[in-house]
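Encoded as structure tokens, the structure appears first; notes follow it.
With one protein chain held back, the other chains of the complex are shown just where they sit.
Residue numbering begins at 1 within each chain, and the chains themselves are lettered A, B, C, D and E in the order written.
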């Protein structure tokens, strides 16, 4: 993944979000892996290039802050897509690959996938999803912190232990097959009900129970009535 | 479950909440199932009946919003009961049945129970508990979203995978027996300590760590002193 | 644990937090147990002694509130230490021992450890961590509430079921050995990246996804630039 | 005001909230004053009567907590009424009278009204509105805290300085006349737009800007479409 | 203001936000008024046009929701611009004009300006700033609600009473002159300190005191050090 790919991701998911002919998205890696993460060299070349044109160090920091926010907005386009997104994972899922999978709603993986929350190895705190979204829904915080602090690789067993995956399959083909089957099942449901559910789930991630009940009553009163009328 | 039952649930749990002779509540289904969910036909008959008497479509929406809030307040009476509530589940636990069980503190089930978050099949986003309360404490968000988006049935294995159940038993009788034993164990403890703990746990669901520490110090300073005095 | 020990804990972790030669902390019990919890007799003697010197009952309550906050600040010093803390648990982990372990980032245990959230047996709601921090990251709320309401003992199997432990070992020696190995692995990483990650994780515990993305972009823009410059 | 009146207030405002023939509410005092506040003697007689029937002091505290919440729910029925409420104030507006006026949307007063946040004189922290709602929208916190800590009386000049009143009139009749004129003006507007605005304003009191924008887009998409259809 | 203008506003303020040669923005109306608000006819023509191409009423609602969010994002580009924005107001400031001025940091007005929160007259709740941002910082909520519920015009006296304006001037020229002078004064300050202050002020609007202190310590530690180094 480099800056070009993340921008394309954004454009692509923003279009799918409003495309009437699309009901579900399956995201997979074309080659040997889901993704080995950000192409750090490329990123730092771009970053260093842009930064070197700025004299003042405080302005450099502001520019860097905008660059981080720009990358965040690319991956968040996946998170905020109005259609459910399923990640079909195989091979490697490293660094920003974990962030990208976390921005999807559902994750299936083949059993041989290697995972790693690599950011500490790059001397930084993960800033495009893993510590921002996944940290809010993780299953075993003790194990999760171990993986974050050591940046060591882990397999699908540990990935399931932290609640990252719903299912694990023997082969890459089986993953993709199951993901497409699941996508078909979702696509047969009312897209308004699916979207309403996704919006509720995102809302619940960041709001109190009282807020959740209030929000859904407002949403459903409009949507249900339109259906009845 | 129809509107009469949900109203009775509310009255019943509001009374149990302040009844001095009650220390714990066990909730179970009398027949073949915990519950097959809202009687949709009955509900829509009532809803359509009430709505048909209103001319203006915006006022229809406001009326529908009040109806949703009314049903929410019925199930939330279970959630907000000052006594711990244990759901003893068997047979079926579908749609609003999942919401109802989620409003209890503890869930035991027999191994043959069929679960389903059915609301998407009724073209709506679940609005009385599952996406509002359970979504905040779920164990495997990937699997949970799969179940929400497809409305498919699932068994106790998957119910445990998302952290819904503390224990699974062979028969309905065993579930009820264990639930009553657990209720007895809880009933032997100080009811003020049990209530204090339940209030903390509900509070923690929706507040920050700092808020939790501050709230419990206020609660305990009053309660402990009264005990000491 | 008594009031002297909790004060020492505070002093100790506040020093380790800023000590340049320290990168990770391993916390274990010297004797037969991690800890059997607060020495209730000692605590109540101190508490009753201090309270008996106050005439007015409302002022007694305010004094008690300050005492609770003082104890909270001792255990929170572990939670807020800028270095990752690993709890190596064996034997018993009871009452405030659970709170203490919860204030650590990572928990390893030997297989024979007995756990208990004992506070209900002391007629109070747990107020120094278990219901304030752990409740926000628990895996199976149904089982957790069962343990809180009954104050019964539980073993490492149930401790894993609620997501308390990342790993369980055969012997106390194995626990300590693994904890120290993990500490070494963490110590080899960039301490600034480790700290950044820990601060993000704590922040994410109490903030929304939007807040998390915004906060990390501010943090990383400063830290990364300083590294680049 | 005594417990009977506050209960009547609740019943009355809950009915007005859903009464199709009501569009605005004007609330005024029939005699020499808006209200001199809670009838403390009556309240404490009821409270002491109820409390004396409970043996255990911790249960007494829980009962008292429920009584406070019951009184709060009475005044909050005014705050949560779906129709705008205008308080027409004259003579005295003391203690719970301030809380009551604060639960209205708009406050008009005659120039001779005496105000007081009296609760500190009754040895308690105001608990039914002034410190809970008004404190979040006050204009001069320095003066407000002075009034709260001293419980001294203040006139309409200081009431305007803290932003409590929109207008002050010479006589009680002028207040009522203006309040009714204002009510007529509001009643001529679309009731759905008025309600939507009131719900937004209440929502904004307790939520972030981002939340406000998100909530109103959900509300308006339903309401506007229903109007267009 | 029509949809073209709001889009231009967005593009313009997003560019100014990162333009190194821009330090402050002054926003004024070229003709007889600051702005008379959204061109409702134009907007509804566009809206109705787009909506008429959609068959399903629920999808119509989703489309309308996206349209509202799109308009919000245009006005929020002013609010989120990294440079301070000063509104120089004269003539009329109606409907979306109030929203637009509210998205600026500072408001100056000539004494003859007519204001109106007109949305209730268009049968909708204001949804692009007034009830979302201004409602959180208003000075006299009683008067503000009066203005919102009646949609009546008000003058600069009442505009000052609700804290909308910092200063009022005799003529349009004087407003612009003073706004430019103020802009010059701000432009002479360190742009990094100005931006830091604006970001703090926006952050404080939506966060707790604790959060504010924590955020500014993170921001300043990076920015100050870069200055020192």
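Everything that follows uses one rule, which is that a contact is a pair of C-beta atoms (placed from the backbone, for glycine too) under 8 Å apart; a residue touches a chain by one contact, two chains touch by 3 or more.
Fair warning: this is a prediction, and the values are worked out from it, not measured in the lab.
Colleague: List the shown chains that the missing chain touches in the full complex.
Modeller: Taken over the complete structure, the missing chain's partners among displayed chains are B, C, D, E.
Colleague: Specify the residue from the set D:18, D:124 or D:229 that touches the hidden chain.
Modeller: D:124
Colleague: Hey, which of B:11, B:45, B:184 or B:218 is the one touching the hidden chain?
Modeller: Of all options in B:11, B:45, B:184 or B:218, contact with the hidden chain holds for B:218.
Colleague: Can you say which of D:3, D:61 or D:88 touches the chain missing from this structure?
Modeller: Going through D:3, D:61 or D:88 one by one, D:61 is the residue touching the chain not shown.
Colleague: In the full complex, which residues of subunit B touch the absent chain?
Modeller: Considering the whole complex, subunit B reaches the absent chain at 207, 211, 215, 218-219, 221-223, 225-226, 229.
Colleague: In the complete complex, which positions of subunit E touch the hidden chain?
Modeller: Interface with the chain not displayed, on the subunit E side: 84, 105-107, 137, 139, 163-167, 182, 185-186, 189-190, 192-194, 196-201, 204-205, 208-210, 212-213, 216-225, 227-229.
Colleague: In terms of residues, what is the contact footprint of the unshown chain on subunit D?
Modeller: Within subunit D, the residues touching the omitted chain are 47-48, 51, 57, 60-62, 64-65, 68-69, 72, 76, 79, 119-127, 131-133, 135-136, 138-143, 145-146, 148-152, 163, 205-207.
Note that in this section only the chains that are shown with their structure count from here on.
Colleague: Going by the stated contact rule, which chains contact subunit C and subunit E alike?
Modeller: A
Colleague: Validating interface symmetry: for the copies subunit A and subunit B, is the fraction of residue numbers used by both over half? Same or different.
Modeller: Subunit A vs subunit B: different; shared/all numbers falls short of half.
Colleague: As a quick test, compute the distance in whole Å between the mean CA positions of subunit D and subunit E.
Modeller: Roughly 30 Å separates the two chain centres.
Colleague: Report the inter-chain centroid distance for subunit C and subunit D in whole angstrom, where each centroid is the mean of the CA atoms.
Modeller: Roughly 43 Å separates the two chain centres.
Colleague: Give the residues of subunit B touching no fewer than two other chains, as numbers and ranges.
Modeller: Counting only residues that touch two or more other chains, subunit B contributes 57, 60-62, 139, 163, 192, 205, 210, 222-223, 227, 229.
Colleague: Please categorise the chain-chain contact pattern as a line, ring, star, complete graph or other.
Modeller: Graph shape here is other: it fits none of the named patterns.
Colleague: Quick one: which chain pairs are touching?
Modeller: So the chains that touch one another pair up as A-B, A-C, A-D, A-E, B-C, B-D, C-E, D-E.
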